[in-house]
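Written out below as structure tokens is the structure these notes cover.
The excerpt is restricted to a subset of chains, each kept in its original location.
Residue numbering begins at 1 within each chain, and the chains themselves are lettered A and B in the order written.
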């Protein structure tokens, strides 16, 4: 069973905190909102106001409080609007 | 007697919490808003800003506090805007 996000939403598999450090991205300890990292699993079809630019497989950064958490077959995911995605990590 | 939702609203029969676990979706115990699951029973005709993409029979995820509760002939339903539906579950 797959989850197909609606409209301009994306389904993201969040990267565990350890992996993040290993990859060189350290979430600093400040009062600012800290962006987190994950991999896009599925995207909606976009809306007339928001064309989809992220795609499945993209590694992305997003704010700490972005999206809603769900768990499918034992795996945790986040579902959020594309506008809550801050950046794509390019290799 | 049937309920015909107005504009961009959808009528949803919520899936009881037990069934959700059985299907592999477990609502995690965090501070984040937890999406719930249900089956679309009826939809409105959409508006010029919001075309309907969910249809009767779709299994959908939605936020915990989305919509209004009603009860028709002993069955409980939720009525909410399509924009409150997060994703469609595809089999």
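In this section, a contact is a pair of C-beta atoms (placed from the backbone, for glycine too) under 8 Å apart; a residue touches a chain by one contact, two chains touch by 3 or more.
Every value quoted in this text rests on a predicted model; they were computed, and no experiment measured them.
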item	value
Complete-assembly copy number [criterion: all chains share one sequence; 2 shown]	7
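Going forward, only the chains that are shown with their structure count from here on.
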item	value
Between subunit B and subunit A, distance of the C-alpha-averaged centres to the nearest whole Å	23
Complex interface listing, subunit A residues touching subunit B	1-7, 9, 11, 44-45, 65, 67-74, 76, 79
Contacting residues of subunit B [partner subunit A, same complex]	23-28, 30, 32-35, 53-54, 61, 63, 82-83, 85-91
